[in-house]
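As you look at this complex, bear in mind that one protein chain is not there, while each of the others sits in place.
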Amino acid sequence: MSEKLSIVLFSGTVDKLMAASIIASGAAAMQKEVTIFATFYGLFALRKGDWKQNRRISKDCEDYGAQFLQVLEAKKAPNWLETLQSAMDIGNVKVKACGLTMDLLSIKLEDLEPIVSEIVGVAHFVEEASDGQIIFL
Amino acid sequence: MSEKLSIVLFSGTVDKLMAASIIASGAAAMQKEVTIFATFYGLFALRKGDWKQNRRISKDCEDYGAQFLQVLEAKKAPNWLETLQSAMDIGNVKVKACGLTMDLLSIKLEDLEPIVSEIVGVAHFVEEASDGQIIFL
Partner (left out) sequence: MSEKLSIVLFSGTVDKLMAASIIASGAAAMQKEVTIFATFYGLFALRKGDWKQNRRISKDCEDYGAQFLQVLEAKKAPNWLETLQSAMDIGNVKVKACGLTMDLLSIKLEDLEPIVSEIVGVAHFVEEASDGQIIFL
């Protein structure tokens, strides 16, 4: 079994944030070491409070998206941030921010949700991710 | 060589369904164990008969998409479902449905194409995928 799972969080849509959080939870429960590397639009989604208003749905199936968000609300499904925080509570899950994107967009660590622990460069991420599985979403 | 390949089928666009089927075929021919985990919109695309009407193209290049579908039809390329069924005939390829999405959207196993063999939870998928390659598409 691979001990590490690295998730590149590139897109900031609610459905992919949910997928990332749910996969991270499953992996954490299996004692895997999970690193989420937030970059590009994934970083926007981690700005403080952004989760409250983020209703972005993957464009590929946007017509199903409204139905999807309604069902989630009707069934009172936990939001992705709660799911991710639970994963961090039960296992070894870290969220790191891409330094290059932070610089380009003038975002600072204190602008982000406190689940983000540090800012790292791409080289750091590639090295950390190099002996495990990678998912890009 | 990694013995397993896991494909998360998240998006239900025709081009990504084709990519999944073609990669699964190649891997099956190499004796790899392939699991396709259909979730979110990927599950919609597996509803019985949906393949006949599905003309969704990845939005990122939708302007090329119409041309792409026309070329496929003009050249009588096999559709993704045929390609996937062939892969299942020649090798060890399984298609599993995400239980969480099924519950949320009230989809039942009998609503899906018979290539889907079972409904599984995320934990099952993460565990099964944990010692091989993962592709998210």
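When the chains are written out, they are named A and B in that same order, and each has its own residue count from 1.
Throughout what follows, a residue touches a chain if its C-beta (ideal position, glycine included) is under 8 Å from a C-beta of that chain, and two chains touch if they have at least 3 such contacts.
A quick note: this is a predicted structure, and the numbers were derived from the prediction, not measured.
Under the stated touch rule, tell me which residues of chain A contact the chain that is not displayed.
8, 10-13, 16, 39-41, 44, 56, 58-60, 100, 104-105, 122-123, 125-127, 129-131, 133-134, 136
Residue by residue, what part of chain B touches the chain that was omitted?
Per the touch rule, chain B residues meeting the hidden chain are 1-2, 15-16, 19, 22-23, 25-27, 29-30, 32, 58-62, 64, 67-68, 71-72, 75, 77, 133-137.
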